[in-house]
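With one protein chain held back, the other chains of the complex are shown just where they sit.
This part shows chain A:
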Amino acid sequence: MSLSDKDKAAVKALWAKAEGKSSEIGAEALGRMLVSYPQTKTYFSHWGDLRPQSAKVKKHGATVMAALGKAVKGIDDLTGTLSALSELHAFKLRVDPANFKILGHNIILVLAMFFPADFTPDVHVSVEKFLQNVAWALSEKYR
């Protein structure tokens, strides 16, 4: 399900609006993922405190969201833009790609929470497709 021009425009517009709250959104999404999908905690067992308000969770959420911001800027070539991150996830982190969908769901939920008027069903489709394409690009180097 590749991205149409309409999808790309919708994603860019929403991200421009969300830019100021990027760290907060990322932290909230990651925190919620760890609470609602406890199996995802297995990747962060070395952190100790995995509650949503912990410093490490907040910082990492911000990091993830910043990377997504870069993906938005490179939306015309996600495979290229995310190549290094794909290698990281494939060879070092070895995150099961099924988890990309789980985090994606939480990002979408938080976007809906923060921007209820802007996150219309049409924007929702485009963002979900975008996150699916990001997940695909992130999985590129796995095998």
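Here is the rule we go by: contacts are C-beta pairs under 8 Å (C-beta built on N, C-alpha and C of every residue); 3 or more make two chains touch, one makes a residue touch a chain; residues count from 1.
By definition in this document, contacts and distances are computed from a predicted model.
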Name under which UniProt lists the unshown chain, selected from "Aminotransferase class I/classII large domain-containing protein", "Serine/threonine-protein phosphatase 2A 55 kDa regulatory subunit B", "Hemoglobin subunit beta-1" or "VPS35 endosomal protein-sorting factor-like": "Hemoglobin subunit beta-1"
Touching residue (missing chain; options A:V35, A:A62 or A:A90): A:V35
Option from A:G20, A:G48 or A:P121 whose C-beta touches the chain left out: A:P121
Touch residues of chain A, complete complex, unshown partner: 31-32, 35-36, 52, 105, 108-110, 112-114, 116, 119-122, 124-125, 128
